[in-house]
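Okay, handing you the structure first.
Missing here: one protein chain of the complex. Every other protein chain is in place.
Per-chain numbering from 1; labels A and B assigned in written order.
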Amino acid sequence: MPLTEQDIARLARLAGLQLDASDRERARDEFTRILGLIEQLQAVDTAGIEPMAHPLAAHQDISLRLRDDQAAPTQTLEERAAHMANAPAQHAGLFLVPTVIE
Amino acid sequence: MMEWEIVIGLETHTQLSTESKIFSDSSTRFGAAPNTQANAVDMALPGSLPVMNRGAVERAIRFGLAVGAVVAPRSVFARKNYFYPDLPKNYQISQFELPIVVGGSLSFFVGEQEHTVNLTRAHLEEDAGKSLHEHFTGPHGESSSGIDLNRAGTPLLEIVSEPEMRSAAEAVAYARTLHGLVVWLGICDGNMQEGSFRVDANVSVRPKGQAAFGTRCEIKNLNSFRFLERAIQYEVRRQIELIEDGGTVVQETRLYDSDRDETRSMRSKEDSHDYRYFPDPDLPPLVVTPEWIERVRADMPELPADKRARFVADLGLSAYDAAQLTMHRRTADYFEAAAGALPADQAKLAANWILGELSAALNRDELEIGDSPIPPARLAALIARIIDGTLSNKIARDVFAAMWAGESGGEPDAIIEARGLRQINDTAAIGAMIDEVLAAHPAIVEEYRAGKQKAFNSLVGQVMKAARGKANPQQVNALLLEKLG
Partner (left out) sequence: MSAIHEFEGIQALADALRQGRLSAAELAGEALRAARAHGDSKLFLHIDEDLTLAQAREADAAIAAGRAGPLTGIPIAHKDLFVTRGWRTTAASRMLADYVSPFNATVVARLHEAGAVSLGKLSCDEFAMGSANENAVGGPVRNPWDPDRIPGGSSGGSAAAVAARLVLGATGTDTGGSVRQPAALCGVSGIKPTYGTVSRYGIVAYASSLDQAGPIARSARDLVPLLDAISGFDPLDSTSLETCDGRANAPGRVLADYRQACERLQAAGARPLEGLRIGVPREFFNEGLAAEVGAAIEAALSVFESLGARRVEISLPRTALSIPAYYVIAPAEASSNLSRYDGVRYGHRAANYGDLADMTSRSRTEGFGDEVRRRILVGTYVLSHGYYDAYYLQAQRVRRMIADDFRKAFAEDCDLIMGPVTPTVARRIGDNRQDPIADWLGDIYTLGVSLAGLPGMSIPCGFGGGPRPLPIGLQIIGNYFDEGRLLALADRYQQATDWHQRTPGQQ
């Protein structure tokens, strides 16, 4: 089923992207092509097959490894500065963003 | 006139008391300078990956066992995707279809009435950072908020109840009991001011007798029991008024404004909540073996429910008193220490004193039971003096006050001696006092003989006055009756 312009607009919103009218038109066309490809999956009979999230899950038991509960020391201001060095806007050790009114 | 039924379910976010965060080894200590406890993983720098903290899992297991839930042998972490600046990855690692704890229940009292609320589930997830809405200015002069990611990644256990509560009072009692339990278990420090325990309330109303649920609203982030109660009360009123005025309740998220005592709709973060949950490919499934569960079970403190049962069965306490004493572990420990120094059939007396005098004094002086100036052994010693007749209940309260103030080193016997408060149990001495009183108040005696019961009490009062309160009241009554004939 082809996507409507609303569908594309909604996807863009969910994806945090801005598409103008011509972008949306192009995206619709591309989606038609792409859906034609991925819809092939629906024809496959997968009854009784479990989804596979880790590629080696069928080969060996894969389970979550746990780390001991030990805390690293609180950072110095220099260490913090290194982690925040790429911030587009910061002040007094805080990342700045336009205020959201709730 | 329509009769309404209130339906409440609570989702409680408890910060787990681990040293480090759930997916990184940053410290969880409260109060550090902004962004000094946020490493590459917490800041979601490119290339960073999550690694699970065993301590968070242990605490979840402990909780599951304490509420009689099933601890899932296999649970899965899922990504909850939405954009928000306090969520560094713009997804939260949580659990969706397969949580670590399933089911369970919590029992508590509302007044004298015992309730049990079933739990749907409890799952592990990471906390978000904090937005500070002070007046910062951005690079273009725009009004800005500051984001501190110290809290981002703190482990949370989200505990979800079934929508079985029917009043604000019930919701508050549930919340208090849950709070007491997580602190009891040592999995959460319970500090609500610091945000360790936050409640979201799902509230709806429906006409009494209707099976279908009404539309619910979620009130988020209530961090005091008082706010919880008021928010629910306001919301219930709002919904009922809305419906009675012909409107419909819109499903939405609301915040409680404590200054105005009202709930407000939150400006929506997204138009529709399509979180696009899917299993986090960075984290294989969490496996909890039966052996691990047994180890946690063996290390658990005796649970409030089990203590309650024991207090009722072995020590003869009422279910209500047992529940009160087991709200907090320190209170239960105090009671057991005091009761342990007394004969088993006198445990009730210890319960009364702790829930009565001690509780009142602690509240008045804003102290926790752990900081009580009267340790349990001394309280027991005081109670022993009541049991052996040295003190009446009334005089014992005076001794208690003196102990609290630290007189004579807080020792009951020393205070009794110093103040000469021994109860007079000697029938001869009491008899002599009675004789004196009867001789001194012939008019009252006449009134008694004329049938006025009040005169008897008056005479008892006179005897007690003569004895400076120390005469054994039962003996005074008995002897007075005898002497009056």
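Methods note: a contact is a pair of C-beta atoms (placed from the backbone, for glycine too) under 8 Å apart; a residue touches a chain by one contact, two chains touch by 3 or more.
Only a predicted model underlies this, so the values are computations on that prediction, with no experimental measurement involved.
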- Note on the structure: In the whole complex, of B:D274, B:D314, B:D388 or B:D426, the residue touching the missing chain would be B:D274
- Query: List the subunit B residues touching the unshown chain?
  - Reply: 40, 43-52, 79, 81, 83, 85, 88-91, 140, 147, 274, 276-278, 281-284
- Residues in subunit A touching the chain absent from view: 8, 11-19, 27, 30-31, 33-34, 37-42, 44, 46, 49-56, 58-60, 64-65, 67, 82-89, 95, 97-100
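Assume only the chains that are shown with their structure count from here on.
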- Query: Between subunit A and subunit B, what is the gap in Å from one C-alpha centre to the other?
  - Reply: 40
- Query: Inside the complex, what are the residues of subunit B that reach subunit A?
  - Reply: 18-20, 25-29, 32-40, 43, 45, 51-57, 77, 83, 85, 90, 131-133, 136, 138-139, 142-149, 255, 266-267, 270-272, 274, 276, 279, 281, 283-287
- Task: Would you pull the subunit A residues touching subunit B in the complex into a rising list?
- Result: 10, 13-14, 16, 53-54, 62-77, 79-80, 83-84, 88-89, 91-102
